[in-house]
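One protein chain is absent from this view; the other protein chains keep their places.
Moving on, here comes chain A:
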Amino acid sequence: MALLEVKDLKVRVEEREILHGLTLTVNEGEIHAIMGPNGSGKSTLSHVIAGKPGYEVTDGQILFKGEDLLEMDPEERAARGVFLAFQYPVEIPGVATMTFLRTALNAQRKARGESEYSTPDFLKKVREVSKSLNIPQDMLKRGVNVGFSGGEKKRNEVLQMALFEPSLCILDEMDSGLDIDALRIAADGVNALRSPKRAMVVITHYQRLLNYIVPDFVHVMSKGRVVKSGGKELALELEESGYAQFEDAA
């Protein structure tokens, strides 16, 4: 069984159809890159999978581990292993990162019927994970993403990914706003999380990110559809020829 099956998905925002029948299959352990120009519907796809309000699915299906994902509340999807790394992680003033991580992790565990982490166990786990990602302890005491640099925000996303151990990670434009060093650190964090049990969907404009996170498959989106799929060499091809060739195909 595939981990994620998106079948002929049609999605509207207000009165406008954004996705016109999108199909995508992701198996465990695979890394898929989704590329495409602005407005092709890449972010819409990631939002619909995560369950962001404001999108109306008019047709099609999303199965996650064989179950109907669209029937689940967004927090239930999170508890079952869907993780969306945001393009622009929000700031939550007054809520210490550590408190946020613990509240979220325990909420997920509770939803799965697992016991909540005790404070010492939790601290131990966070320290291990943050150390491996080179995240200083004082960052964990600060308000969630408050005053974080672009690189720190993305590292905080990777930290949560490592902590929550999701089976599906969607990385939405992870490279936006990062300089080359920050990108390398974040990508190293993501690569460390590659596992035969975990799949990733990497959404990006540019081939650059894919030098660091090397995909198994590349899909090109245009005007709400996947117009071409291939191996990692497709990304390089795009870098040379651009997206324009697909505008007509769509």
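Just a few scattered comments:
Just so it is clear, a residue touches a chain if its C-beta (ideal position, glycine included) is under 8 Å from a C-beta of that chain, and two chains touch if they have at least 3 such contacts; residues count from 1.
Operating definition for what follows: contacts and distances are computed from a predicted model.
Only one of "4Fe-4S dicluster domain-containing protein", "non-specific serine/threonine protein kinase", "ATP synthase subunit b" or "Fe-S cluster assembly protein SufB" fits the UniProt record of the hidden chain, and that name is "Fe-S cluster assembly protein SufB". Here the missing chain is touched by one residue of A:2, A:111 or A:139, and it is A:111. Interface note for the absent chain: among A:57, A:92, A:123 or A:139, the touching residue is A:92. Interface note: of A:24, A:48, A:84 or A:162, the residue touching the hidden chain in the full complex is A:84. Residues of chain A that touch the chain left out of the display are 50-54, 73-75, 78-79, 83-84, 86, 89-95, 100, 103-105, 107-108, 111, 143, 160, 164.
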